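Omission of a single protein chain aside, the complex is shown with its protein chains in their original locations.
Now for subunit A:
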């Protein structure tokens, strides 16, 4: 079926000028916020034990949403909540708003590993470990909860409208797995010669699949947003290409053409994947309201609307 290969893509016009830029948010700030949103959604998804396709769907919904909506009109926290909520329904792993809100609030609290350590209260003698396990740090009051929930629900409706209710998200994971199988690199082509050879390790290259998937998942938070510009089969082929190179697996000549990928496209995607995220090895710490700052070994990003506004103002005055 053609439907599993096609996914809604962004137009060049949508990518060149985002609504956030039009409303005065500089490109680097928007990119950082998008990266932070991916991190938050990924972390929340792992804590809630959601499958990766649900998490990836949420990230893609958020990326698509910000193609037509600006950050000031739909702040980051509620958009993260709403896209996770929506994707959990779309992928039949529905979650309660309460759980999502609790987890996101935890991730933004001082108890979270995403919280910058230098901002932790210094007065008490407790160790960092002890401080982080303090449950009062991430308690969500009933008032906060009600307010956030109504924001979550209205943002969900806004996401659906902004996407024209086309929530089709075709991810490259299944295709990548099928392609690997078709390439015959997963299982031994010939039966094992000695009984000791195979049973313990039925896969020829046990790490190949997980490396491919890791590349594909990493690519979600890449600043170039290739999930919005490339079809899933192209992403799958690029993921396999890099994983095969990492593990020294030899593939037939020009195998990517079998799946209708041009050499140029593959080359571009490989460069993007190798490029990694724009921050490099720097750590990104996330707070809800605070100051954007560079500290030793990383930087702090504050996602609250006011903090973003203050950062934009600061950049403008530079």
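The working rule: a contact is a pair of C-beta atoms (placed from the backbone, for glycine too) under 8 Å apart; a residue touches a chain by one contact, two chains touch by 3 or more; residues count from 1.
As a working rule, contacts and distances are computed from a predicted model.
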Hidden chain of the complex, named as in its UniProt record, picked from "AP-4 complex subunit mu-1 isoform X2", "cyclin-dependent kinase", "RNA-splicing ligase RtcB homolog" or "Molybdopterin synthase sulfur carrier subunit": "cyclin-dependent kinase"
Omitted-chain contact residue, chosen from A:146, A:166 or A:181: A:166
Full-complex contact with the absent chain, from A:92, A:142 or A:294: A:92
Selected residue (touches chain absent from view) among A:8, A:53, A:75 or A:110: A:8
In subunit A, positions touching the absent partner: 1-3, 5-11, 14, 64, 67-68, 85-86, 89-90, 92, 94, 97, 152-154, 156-158, 160-168, 228, 231, 233, 254, 257, 260-262
